[in-house]
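All protein chains but one are shown in place.
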Amino acid sequence: MSFNLLVASCLAYVIFLFAVAFLVERRSGQGKLGWLRSPLVYTLSLSIYCTAWTFYGAVGYGARSGLEFITIYLGPTLVFIGWWWILRKLVYIGRQQRLTSIADLISSRYGKSNSLGVLVTVIAIVAVTPYIALQLQSVVLAFEVFASAAPGEARPAAGQTAIWVAAGLALFTILFGTRNLDAKEQHTGIVTAIAVEAVVKLVALIAVGCFVVWGLAGGVSGIMAKIDASSLHDWQLQPGRWTAILFLAGAAVICLPRMFQVIVVENSDDRQLARASWAFPAYLLAMSLFIIPIAVMGIERMPAGSNPDMFVLTLPLAEGQGGLAMLAFLGGFSSATSMVIVEAIALATMVSNHIVIPTWLRLRRSGAISEDVRSLVLTARRLSIALVLALGLGYYRLSGGSGALAEIGLISFAGVAQFLPAMIGGIFWRGATRTGALLGLATGFLLWAYCLFLPSFGDAILPASVLQAGPWGLGWLRPNAMFGTEVMDPLVHALFWSLIGNTAAFCAASILSFPGPVERLQSAAFVNVFDGPVGPQRWARGEAEPEALLMMTQRIMGEEEAQGLFERAARDQGKSETMLPDPTPAFLAALEERLAGSIGAATAHAMISKLVGLDTVTVEDLMVVARESAQLMEHSAQLEEQRGELARTATALREANEKLTALSVQKDAFLSQISHELRTPMTSIRAFSEILAEGDLPVGTVARSGGIIRDEAVRLTRLLDDLLDLSVLESGKVQLSVSLVSMRDLIDRSILATEKVKPERDIEFTRDQVAESVWMRTDADRLTQVFINLIANARKYCDSSHPRIRIAVRVRAGRVRVDVADNGKGIPKALQSMVFEKFWRLPGEARASGAGLGLAICREIVTNLGGTIDYLPGQGGAAFRVVLPLRIEPG
Amino acid sequence: MENSRKVLLVEDEPNIAEAIQFILSRAGWEVIHHAEGRDAAQIARRLQPGLVILDHMLPGLSGIEVLTALRADPVTADVPVLMLTAKGLPRDREAAERAGATRFMTKPFSNAEIVAEVRSLTGAGDIAGRAGAESGNVTP
Partner (left out) sequence: MRRPLFLGRIPYRRRRLRDAARLLPVAGVFLMILPILWTPAGGDGNRLLSSDVIWFFVTWALLILAAAQLAPGLASPDAPRPDAARPGMLTGDEEEG
């Protein structure tokens, strides 16, 4: 087996996975998910519980400690068949609160506490580091096995292989996992790729197992005899370790960040969990079935001193089964890659949501959120992924890369198990408080680090004297025999003390401390999750400007989605889609929930708090919320419906009335406006012509007077043209000359035509030439007239020091949408509904700049072309949206 | 101080302003031009002109608002004000008169007309040396 062939097949395998993920993402983008959302894929994705630890390490574990290895799989089995107790509740809470990670769960439950989020994230990263190292180590060992099977070939040293593997995995994960932002939007592509990997590793392990049982041992009875005859027969069940690991594995399956990700975050319906409750244990059973036979045959056939962790590979190789060994290698590679990908994504989400964004928010205390949060979050996630792998690599090198795989994994399990008290307490006990959770987690984490994590480096971090005699010679503080408990196994010892300390601190501090208002609300929402949502009205009063909210939401979710969300909200409030919704409590709550899916609950809460101007929820707010929920419960659903209907009608009526009043004032003023517009140039013309008529003037004055008369005459003509144009357009008798035109040409022409407007200004255009390549059937001249008007307005009135005009074209459902936006100060909210009225001008603008008919004409043209034009609020500057049909219907 | 020779012209149309400035300065008045409504009243207070020519539609503050501000300030309360308007509605004239305009002219007007009006309002040539702001009744 050539080493290069091995590398090549790894690469090919990775590319294959990438293709799977890519195709699925594309399908999901088109809304065609179908079976991909099925319980089967969900169950298979859970199999990332089985990492390289299972694939390679379990056999080693079996060879060293007999049947003890199955506790690792029995623990999760018990948790899953008991899903009605814990998992169901977790999944419900996850869906209702739109949780993004286990850190989000804990921080959210304890009053959206940021410090808890940070603590959980840090613990998770530290605790998972050995686990990542384990994956790297297994892949490196597997490469070594093949390399030593083909000696003489040039190959990199083990350390270098580890670096290459880590870098490759980091790159792969970044490419895979950080294309979308919304963690709650679920990584369908990755989940499917992982399901594929689940099948690959299961098939590989079973293939090796079958080969061992029927190929080497001569069938089931043969292997049973060999089991009883082997050295494993002397195995003794150690009650302490047995129970501890059973418990530990059960805890880890819900506490590991990646397991939380696939069980809770990626879950989309109940059926998935019900199916997984027995199918996932069945998968675990299938994975464990052949572990003992492989271990027994490995001990029997392989030379003494060979690494039992690699029996899955070395056994087929030694028997000359190169193909099978290759399959086994890919299975192991699958196990390692899937684990690393999901774990790194889960951790990266936690880092960006709980450390990077809150820090960034704190650094900029004031002002609206105007920078691009999206790219910040994505960059943060990418860097976090790299960091997680770098830490894993560091652990691998520091610990020497020689430990038994299972022992390394158990260190991680014990670390993440520290989340258990805060998590279980949080969802079952209303009295659990933030202080309790903080103290419990910190105590447990420190004890775990002291008793298990730091000693795992040998004497690299803790000096040998401390390990043997305790710090400062205090024997009762020795890391592996706290308070003189010397007889315990080190793992059991560490687990025992850290969880005892953790739980004791958690309970005591919870009982002694008093929770804040948000905390109490959240505790009710979590503990009583099945009673339905507890008052979505977490925002008592909305004082936020909808513009600011939209701007922030756009930065986080991207323009399109944010606008869609706001349009829907406006419609629900009974307004037209181009208006912004009022910041009602219900809207703010919905918005927070949506944002929580992207950036985590605590951060979303902080961001909205900032805009609403409430930094904390006061007791008063709480009373309002309580009153509101009480009222809500009294009303039947029907009454609620009617009230909504009534409110919508009232809003519509009020808006219509406002518009009418404004219109009648306008109509009244129309005549006097026309009179004004005509008389003004007349005045100049009359005055200067009389001056000229007097004669006997200096040449300069004559020329100047003549010039002014001409300019004013031109202005008069233009005004009359505009009025005529408008009346033709309004009467609907306009002749359109429809032809096939390219949007890009139209925009090019319009920009060219407006160059004469304020030519001294250096204006930057932002365009997307590709998106503009839209062909449509419309009246080119008329449409150009609209664009010229919009662009000229932007050139004239954009007051930014670096004026920028953004033109965005998008085709959707047979309609073309063109946004023309500048980065000036925009149009004040109160005036936005007036911009399309005749003779409307920005207050304070000189009259000579135009009669104020431009936008009115634009609107008439667009209406004639079968489209709409609206002012688009919340874009930072003045922005207009033109929506047109791709082809004008004749007649 | 020869204040009756000083005219403050508040008009935002540059061409109309230029025409009036040309005509009046040729006839011997000192014309100070200002194109905005916002600080027109303060400028009038500082300059204490013999006459304010005020356009009806101004950016920032409307002519009526400027007029109200002028009348509210004791220093400028008695300055004669000639209101110009391009809207031909009687309503506008009434509003201007209610706010305390001394005279009202509709655009367009002949050059002779405006010179005559200004002359009559400032009492130029007849009552030399009398400061408009102190006279109290320059209106004939």
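To keep things simple, chains are lettered A and B as they appear, and every chain counts its residues starting from 1.
The working rule: a residue touches a chain if its C-beta (ideal position, glycine included) is under 8 Å from a C-beta of that chain, and two chains touch if they have at least 3 such contacts.
What you see is a predicted model, and the numbers here were worked out from it, not measured in a lab.
When the full complex is examined, the chain removed from view is found to touch A.
Touch with the chain omitted from the figure is made, among A:228, A:560 or A:764, by A:228.
Only one of A:157, A:282 or A:662 touches the absent chain when the whole complex is considered: A:282.
The omitted chain makes contact with just one of the residues A:237, A:474, A:653 or A:752: A:237.
As for the chain not pictured, it touches chain A at residues 66-67, 70, 74, 77-85, 89, 92, 224-225, 227-228, 230, 232-237, 239, 242-243, 246, 270-271, 273-275, 277-279, 281-282, 285, 288-289, 292, 428, 430, 527-533.
In this text, only the chains that are shown with their structure count from here on.
Centroid to centroid, with C-alpha atoms defining each point, chain A and chain B lie 65 Å apart. Interface residues of chain B, counted against chain A in their complex, comprise 12-16, 18-20, 22-23, 57, 59-60, 86-89, 92, 106-112. Contact residues on chain A toward chain B in their complex (touch as defined above): 671-673, 675-677, 679-688, 690-691, 701, 708, 711-712, 843-848.
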